[in-house]
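In this view, the complex is presented without one of its protein chains, the others remaining in place.
Let's look at subunit A:
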Amino acid sequence: MGEDGESPKINHSFLRDYVTEADVISTVEFNQTGDLLATGDKGGRVVIFQRETESKDESEELGESGEYNVYSTFQSHEPDFDYLKSLEIEEKINKIRWLPQQNAAHFLLSTNDKTIKLWKVSERDKRPEGYNLKDEEGRIKDISTVTSLRVPVLKPTDLMVEVRPRRIFANGHTYHVNSISVNSDGETYLSADDLRINMWHLDITDRSFNIVDIKPANMEDLTEVITAAEFHPQHCHLFVYSSSKGTLRLCDMRESALCDKHSKIFEEPEDPGNRSFFSEIISSVSDVKFSHSGRYLLTRDYLTVKVWDLNMEKGPVETYQVHEYLRSKLCSLYENDCIFDKFECVWNSTDSVIMTGAYNSFFRMFDRETGRGVTLEAWRESSKPRAVLRTRRIYNGGRRRRGDVGVDSLDFTKKILHMAWHPAENIIAIAATNNLYIFQDRVNAENLKT
């Protein structure tokens, strides 16, 4: 711990270095304006951060912009038990998605393996005072003591953030929900599990519409599952879903009620030179995201991220190697199950940069214009608040420079699976186990949060 004398934060964190399983962050999502950032964890809790809106004067241009501070924390899902199957249902929050804001309140959807919930987050900063019949604590007054009448007024109080569940969408899924996506129509959303995708109306909880069902008649014929799904950002009739075989299917809901038949299927032919027993596993798509423009798709499989053009089905238009040095280690990664890790991928606000996570607390960013990638590290020990992130390198044969990390010394328990990019600015949120890192692309500034 080199420079630990300087920041009390680092010393403090050293003391509570153990990780409680329940604190492991399992999803991160900015809202549409980027002012709010929600994280969900394995213990079923949601923590919402809000960006401080400081007055923007000249000093702000050069210095720091608003920091994110905790806005609200609530328990979204509780551990549950499926009595018929004698199985626990984990309370881990798999995904959070914000609804577009329509009034003063904010709404978000959070889901665990089985149940999706709509939460309303609202502020209260005033309360009525001056009731005639109740006193300040709310107790009924003795009428005989009331001598005059007054009109109650609203007085400002300390800000209170209230979070209340508004809808609970239960019993829609037999299998584990892996994705939710809010439709651009503002009224519906989809939820996808391993074999089915349902479309819900935000106001209706007792019914959902099944739009994709890939469950075979005989489960013994099952060879492919759904791994992620998302609505198109502009066209409310289009959505895409990815599979464990590395295919992407674009479906148009206008074509038929049950979208088992895709409109387009995006699949890259297998490279025979690289074929191994693990080919299928590493081709499984762990995340799919539409670009903001709606023209491209970003997918993540085990070793690469790929950009696809919706107009071209035969293969991706860009492929970036995330950690090609792991290709020779697939057998060990299969043995320790790391090969099944599901990494997320994100676009930046202008669709010019893509980002995804890796091991050893590393994450990768690729500039689409230059085709170059950098490796960055989200690790408290090696960066101070407001320090500039330096790029890292993996050493895998060849010339080794100082600071390079050897492939064999990678820590596979430190995986960066979940991340989010601010919708408008270059601010990223990276979840590293139980820590949340927020990085801003400023000349000097960087914001470190745990």
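In the analysis below, a residue touches a chain if its C-beta (ideal position, glycine included) is under 8 Å from a C-beta of that chain, and two chains touch if they have at least 3 such contacts; residues count from 1.
Here is the rule we use: contacts and distances are computed from a predicted model.
Hidden chain, UniProt protein name from the list "Cell division cycle-associated protein 4-like", "DNA primase large subunit", "2-oxoisovalerate dehydrogenase subunit beta, mitochondrial" or "Guanine nucleotide-binding protein subunit gamma": "Cell division cycle-associated protein 4-like". Across A:F74, A:Y175, A:W379 or A:Y395, the single residue that touches the chain missing here is A:Y175. The missing chain, though absent from the display, is touched by one residue of A:Y334, A:Y395 or A:F412; that residue is A:Y334. Screening A:T205, A:S284, A:S361 or A:T375 for touch with the missing chain picks out A:S284. Within subunit A, the residues in touch with the undisplayed chain are 82, 84-90, 113, 174-176, 194-195, 218-225, 227, 244, 277-278, 280-281, 284, 331, 334-335, 337, 340.
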